[in-house]
Structure formats: structure tokens, C-alpha cells
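Quick one: the structure is below, and I'll ask about it shortly.
With one protein chain removed, the remaining protein chains of the complex are shown where they sit.
Residue numbering begins at 1 within each chain, and the chains themselves are lettered A, B and C in the order written.
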Amino acid sequence: MARLLRLDEAIAELVGDGDVVALEGFTHLIPVAAGHEIIRARKRDLTLCRMTPDIVYDQLIGAGCARKLVFSWGGNPGVGSLHRFRDAVQHDWPVPLEIEEHSHAGMANRYVAGASGLPFAVLRGYLGTDLPAQTSNIRTIECPFTGERLAAVPALNPDVGIVHAQRADRAGNVQLWGITGVQKETVLASARSLVTVEEIVDELEPVPGAIVLPGWAVTAVAQVPGGSHPSYAQGYSERDNTAYQQWDPIGRDRERFTEWLRTSVFEEAGA
Amino acid sequence: MARLLRLDEAIAELVGDGDVVALEGFTHLIPVAAGHEIIRARKRDLTLCRMTPDIVYDQLIGAGCARKLVFSWGGNPGVGSLHRFRDAVQHDWPVPLEIEEHSHAGMANRYVAGASGLPFAVLRGYLGTDLPAQTSNIRTIECPFTGERLAAVPALNPDVGIVHAQRADRAGNVQLWGITGVQKETVLASARSLVTVEEIVDELEPVPGAIVLPGWAVTAVAQVPGGSHPSYAQGYSERDNTAYQQWDPIGRDRERFTEWLRTSVFEEAGA
Amino acid sequence: MTYTSDEMMTVAAARALRDGSACFVGIGQPSAAANLARRTHAPDLVLIYESGTLGAKPDRLPLSIGDGILAETADAVVSVPEIFNYWLQPGRIDVGFLGGAQIDRFGNINTTVIGDYAEPKVRLPGAGGAPEIATSCREVFVVMRHSPRAFVAEVDFVTSLGYGRDGKQRDALRPLGKGPTRVMTDLGVLEPDPDTRELTLTALNPGVEVEQVRAATGWELRLAEEITVQDPPTETELSTLRALKEAS
Partner (left out) sequence: MTYTSDEMMTVAAARALRDGSACFVGIGQPSAAANLARRTHAPDLVLIYESGTLGAKPDRLPLSIGDGILAETADAVVSVPEIFNYWLQPGRIDVGFLGGAQIDRFGNINTTVIGDYAEPKVRLPGAGGAPEIATSCREVFVVMRHSPRAFVAEVDFVTSLGYGRDGKQRDALRPLGKGPTRVMTDLGVLEPDPDTRELTLTALNPGVEVEQVRAATGWELRLAEEITVQDPPTETELSTLRALKEAS
């Protein structure tokens, strides 16, 4: 059974310096509050994994938590670039950032292999692209039946997988619906997992389209209402598109960003 | 968009002699009526695929429709053996039956590879068993990252995949719930697909736990209420456990079976 | 209360399940044992059926691994590929139950064929989920009735790996799981010898003599240094088991 913890307790206990950490959520249900708690806890040298690093990863990178980023698309969706990410890659600010880059299909299959207890996954991917030249984590494999050559990627098994969900019951069974992305795979691929939820309820009423992660497959659950803001939790909140736009000028400027960190993360009470 | 056909039209059009045909449904939602229609249509030389061949496969084999069976567990669940299957394997009656045998994990992954457009699937399977010695369709593959050796099985891509579901709308969008087994993979892995449904409705009301197969990914839908009897359709019918027990003495005896075929399949009006 | 040797076997299997563990359940004896455990000492036992039901809580014994009551009472229902790939394969499941037509002295199990594969004396149902249950669950409990035809020196076909035909193959192949740690029968309990992996008598059911077990075993059965006698079923165990069966 998952343990019910406060967010700050959970991050303190589950995330260690140098860990491989994945915060997933595909536009929907992004665990932003958990990311901010990682910044507040001043975790360092993390290898951050995420298919679509967006503003919470820009913030983690700008705050100096990350040593490496494993990803497939980094941007502020519908707005533009991630300036903290660019600054780290192009100017090593505040610390150098190593990158390992995949396609979405490659990343998704890395999580699938991780969740499946397999060392690698096979896909029709990366064909004719320059991506395999930049990492040793994209290789080819031959079909033992047809001889055809396909792409192979290694399993991704984070030390800690963090996702946000609509709700959990007191045994830590987690229920999420709407766009469910790669959250199940992230939790199952990770050695430890944390799910932040909008609310903890006595009973999980069935919801069409919902998936349930059994509590015995989750390490910890923390109740963090609004924990995905400015992303959204279907049935609980709407995406705050303005916040995504407002991030752009903050992220562009080191000073404004530093000020934002101070006022919006460090001086904010822990969730 | 899937075409809405009568069951007899659909079988006549979609299933050809010599085809590779999969009827799937894991205890729940077994497309029994479609199997009987294949018998009535006197299809021959089929390669029949199914994880759990049970009484409808016993009937198809006894009726002489099959040349080969690809499977992972053949029995009358909770009752005993499949006597028509045994008679075919042990005494070539009514025709010889070649078999290709896998584990459930192997079969499920063959469908997954088929649905994914990959030539093979990788699994931790068959370790230390005598199964790989009996087929060329279980091989080993080496992880290109760790060097570890794992099992590989080829994709299963039937000519025709047949499943039963609770309902469809008029565009052929199919909805099923409860134990959904390997039905999605079967439909997606097959060149042509037929879904028999309890009812055709104007609108598919969302149901917790339901999956939907879009009509454009399905070839044909046929309305066949009770089409999974003596299996069941959750929300529509209960499993007829007595019928499974009653099958045992019929299946044991060639004459009784032949009589059963005549009265219960051939003389029955097409659905 | 009087009880049958089958009931003793089921009760022994139930007792072996730790509360809070996750158990991959087949139909028949294993399902009865797991459901009995959940209703007695192990209320938080997680029952997983290969049909894709995680955390099923049936109030009667399911009649098949795809019984509707499993889906209706489960914490989650997933596809069959998912149950094998995401749940069984990575080693998340503590205990897998297996049975079969034959088991040999190194715990290998045959559910495929008696006689030659190409010219079978008896064609059995086949592998089902067993090969991967045998290697991916952290440990395997076997429940089978004792007889010389079932407990054989060497199985005709290895459907599920125990410790291998020589007792050493498993250690060489290094699957995730430990393999069959306990074989519970209508006569007693066999466990693999820590060194040779040979199944060895470690416990007797009440009223059973060692000689009876020897006579029902197709190889020269060795005895553990200490052989215990299992407690008979309690009244609660028996009445709970019978109520579960009657409800079906």
C-alpha cells in the first residue's frame, strides 16, 4: 500500500541528489508542485527525464537542480522556447546541462521497456535522422525471424517517477482520467514513485476512461490540490494558458527568473 | 468506417479457405456465434489462432475447418479436456491438426507485435522450458545494450481477426468493457476484422473501464445478440457454466458430436 | 470437524500466503486457497488473475479466471498483454501458484503432454501462463495431489521450469524468481533441498505417515532432517472454505 505523505516529506524522502527523476504528464496532469518542491529542497545533480520538458523543467533547470536532461521535445507549448533550458545548453548557466535526446516514440518505448522489466524496446524509429549519432542510447537490432533492422532503445528506469492524478483513496490506489499519457509506465518503471493528487477520497467512484494504479505499486501519495497548475486536471481545473504566456518574459531573463524563484518558490509555504 | 453486415455475409466475405483466423476473447466475450457460422460456411484449411481454445475451437476442429492450431492453453475451463482437439492431435480425426504452441505471454506479445507493425516481440519467457524445441517461432535475441539474452516471438498478423463486444454505433465504433483480454490487439493485428456485438446503438454512452475501437480500424460489425453464448457479455449475459459441462460428453464421442453439429449448427438458422 | 485431504491441502496453501503480498492465482485449488487466505489471516492479499484483474475481491469462488465477478470487484482491469508485460514480467508479484499433471523431483512441471510430444499418449492443455509465472513470480507455490503418476522422477515435458532437469539449470539461467519453494499436497509438504534443489519431505498432514508419502512419490523421496506435522484446519478455516465453495 502506498504511504500518504506530505509533499515536502515525500520529496525529502524519495528524491536524492544525483538521482534519475522523471516528472511525467502529457500537457495534462503535469506534477508542477512536486517540481517546485524539488527546487525548494535544493536537490542537485539530477538526471531529469521527461518527454515534453516545459516550464516546470525550465524552472528546475534554471534553479540548478539538473545535471542532465533526457527528453524528446522541449518547449513552452503554443508560446515558444524554454529560455532557461537554452541558457543552460548554450551558456552553462547556472550549471552545465548534458542532454540526451530521443523522439516521442523512443521515449515512450523506453518507459514501456522499463515498466515491462525488459532491458530494451524495439521500434520503427529514428529512420534517416541525425539523432542516433548523438547518443549511444539509440542502436539497431535485427529481427531474428525476418532479418529486418529496427531501432532499439534501452529501458528507462528512473530512481523516482513522479506524476499528478485526480485522486487516490486512503490505501493509495490512484485514479486518473482524460489524457493519461505515459504516467502508468513512469510509475511502473521507477524504483520509487510519488503521485500528487487533487484529493484523497474514501472510495474511488468509477469514471469512464479512468485508469487505476493499485496502491501496492505506488510508493507514496501526497494530496496537493491544484498541484498541476498551470497545467490542468480534467474534472478539477482548466489549463491556465495565460500563465504559460507570462512565463516567457520571466524565463528570458536571468534576473527576473532569480526573482521569480525567490518570491514564487522559496518564499511560498510548502504545499 | 466499419461496414454493418449480417453475420453470414461477413463470414462469407471476410474468411477464405486457408486463411489465418483468430477468434479471441479471454473467457469473456468469446465470439462463439461467428465460430459456428464458419462451420456452417464450411470453411476449410484454416490456421486457427487463439490463446485459449475452448469449446468453440473444439467444435471448429471437430467440424474439420482447421489445418493448424496456434495456441497457448487448450481446454474446457473448469471442466476438463477438449476431446475433439485431442482426437485431431492423437488420431487425425476428422483431419490432421498441426499445432504450434506458446505460453500466454508469448501469444499475447505476438498479437502486440502484430498490432504494432513490428516483425517480432521480445519477452522474458520460455526460460528452461521444452517449448522452443517444438517450433521455430520461439527464438532468442540479445539486448544490444546489456548483452542479455531474451526470448523473441514473431508478430501474429491474422488474415481475419474476430471478436465479440457489447455494442457498436452505426459508424462501427465498437465499445467493450469488463475483461477486455487481447481483443484490441487482435483487431489491430489482423488484415481484416469482424466484431460481433450484442447491440447496435445510436450513441455509445461512456462506461467505466470500457475501451473503444474506432470504426475506421474495423472492417465489419455484425449484430449478434447472445453471440458469445455460452461465454458471456458483461452487462448483457451471464456465463452459462452448465453448457460448458454439457459439452464434455458431446465432445467425447464422434457420433454425438456429429449429431450435435447437424442439429445445433447446420440446422440452425444463420444469425 | 472432519475434513478431506483436499481441504487440508487448500488450507495449507492458504496459510502459506502472507498478508499484503500479491499473488498470481490460477483457477481451482489456488483460487480457493487465495480466497480463503483473504477471508482469514490475509485480508490485504492482492489477488491477480491472468485475465487482467488486479486486486479482485470476489465474494464466492470464481468459476473461471475470466469470471465476471473478478472484473466487477477488481481495483483495476487491464488487458492480457498488460498483465503479463507490466505486472508479471518485471517481478512485481510475490507468489505464483502452479499445478500440473506431472512434477518431478526438481520441481519442473508438465502440463503439455504425456508421452512423446509428436505422438502423445495424452495431450494436455498446454502452457497457459505457467512458464512465465514459474520464472517471474518471486516464488512459486505448487498445489497438487500426491500420486506416483503425478510425482515423477523426470517429467515428460518441461512446461514450467523448476530447478531444471539436473537441479542446477535454474541457477545457471538466473530468472527473477526463486522458483518452487513449497509443494503442498494432500499428504504433506515438499520443499527443495537448499543444496541439491531436490524436493524433500518437510511436513506431513495430520494422520499421514511418511511411508504413505513415499509410496505416492515416483522417486526415492528424501526426508528433511526435521519433519513437522501441520496443524489440522481450524473450524474457521473449514467453514470459510466451505462457504466460499457453496456460494459458487
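Quick note on the criterion: contacts are C-beta pairs under 8 Å (C-beta built on N, C-alpha and C of every residue); 3 or more make two chains touch, one makes a residue touch a chain.
Everything quoted here is computed from the prediction, not taken from an experiment.
For the chain excluded from display, the touched partners among the shown chains of the whole complex are A, B.
From the options A:Arg40, A:His164, A:Lys184 or A:His229, the residue with contact to the chain not on display is A:Lys184.
In the complete assembly, the contact with the undisplayed chain comes from A:Glu101, out of A:Asp8, A:Asp45, A:Glu101 or A:Asp159. The omitted chain makes contact with chain B at the following residues, 1, 115-118, 173, 184-185, 188, 211-217. Residues of chain A in contact with the chain left out of this view: 26-28, 51-52, 71-75, 77-78, 81, 85-86, 89-90, 101-105, 108-109, 111-112, 123-131, 134, 178-182, 184-185, 209, 232, 234, 238-239, 241.
The definition used in the following text is that only the chains that are shown with their structure count from here on.
Looking at B-C alongside A-C, one finds more C-beta pairs in contact between the chains of B-C. Note: centroid distance chain B to chain C, computed from Cα atoms, is 28 Å. Among all residues of chain C, those that touch two or more other chains are 85, 89, 136, 176.
Chain B has residues 123-124, 209 in contact with two or more other chains.
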